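Excluded from the complex is one protein chain; the other protein chains are retained at their positions.
After this line comes subunit A, so read on.
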Amino acid sequence: MEVGRLPISASQRGKLISAGYTTLSSLSSLSPSDLALDLRISDNEAAEILKVASLGSRLDEPEGGRAIVNGAQTAWDMLHEDEMFPRITTSCLDLDNILGGGINCKEVTEIGGVPGMGKTQLGIQLAVNVQIPVDYGGLGAKAIYIDTEGSFMVERVLQIAEACIEDMTECNGLLRKDFQAGQLKMHPNNILENIFYFRVCSYTEQIALTNYLDKFISEHKDVKVVIVDSVTFHFRQDFDDMALRTRLLSGIALKLMKLAKEHGLAVVLLNQVTTKYIEGSFQLTLALGDSWSHSCTNRVILYWNGNERYAYIDKSPSLRSASAPYSVTSKGIRNSASTCKRIRMM
């Protein structure tokens, strides 16, 4: 319902519209004093207008399905928005398939596995892949890489970036053979430049950086993925007070979730694996305990199956549990060699 249809005086209506309040929803979260200040009217008058407006919006409800709180969305709108958001490919087709196309923006995804499983490799791959231009089905965005462990090697990033560009050029050649205009203008150095790299040496620094990220991302709106490699390392060092650790960690998790939601970016947290004593035997589980496992929307576990690396979706609100093989090659994360063979045989 428009402000114009409210049963108020013409001068009030004029003041409202000239101040930019054209719809009822724009008035829904205002306090009378704010409105009074904006329109330069008395508080009583403002309160009167808001009362009429809220009455009006209540009348509106049956037909329109108004939001209760300003900024809330309907599930229908959210579904559409979800479909609009591109996903970040992992460069491994099988893995993308079980992830529903790749790592989801607006969500926090946790990836865990034993040392040497390829967590860091996957992290670097995502930091490179988020930069694939929109023409090539990517996001054409930038990445933030938060390194707590020191495993980030520039030479490896360069290698993966070169392979990524090579693949894109190949794809370019296949799709538009005669087009010169579609020539790829990307250099591995550009890819390196578009990864914002933070090396974090203690948990206090990690918390401070998490708090600072919001400001940083507001200034760099084209960041579409935040990778934390690993979220765990500093939180396994110095904590005698486990309750404090849990509080700090859930604080970080909340901030990252808010970040993901507000800026529409993907947050990828890499986690270590630990053993847990369950019913008389030691079992492998992701580190940081049970309360942490609630903090991530999606959880992917990487594991060995014989001689092959597999990824398993352990938790996700929208994806079904599934596992897929992948391999770590000189070019980065790719389809597992054995599935390639199978495809070739068919």
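The rule we apply is simple: a residue touches a chain if its C-beta (ideal position, glycine included) is under 8 Å from a C-beta of that chain, and two chains touch if they have at least 3 such contacts; residues count from 1.
Please note the rule applied: contacts and distances are computed from a predicted model.
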{"item": "Name of the absent chain as recorded in UniProt (options \"Nucleolar protein 6\", \"Elongator complex protein 6\", \"RecA family profile 1 domain-containing protein\" or \"[RNA-polymerase]-subunit kinase\")", "value": "\"RecA family profile 1 domain-containing protein\""}
{"item": "Among A:D34, A:E81, A:D238 or A:E262, residue touching the chain not depicted", "value": "A:D238"}
{"item": "Touching the absent chain when the full complex is considered, from A:G14, A:G116 or A:G173", "value": "A:G116"}
{"item": "Interface residues of subunit A (partner: the chain not displayed)", "value": "114-116, 120-121, 144, 149-158, 189, 192-193, 195-199, 201-202, 208-209, 212, 216, 232-234, 236-239, 272-275, 277, 281-284, 287, 304, 307, 330"}
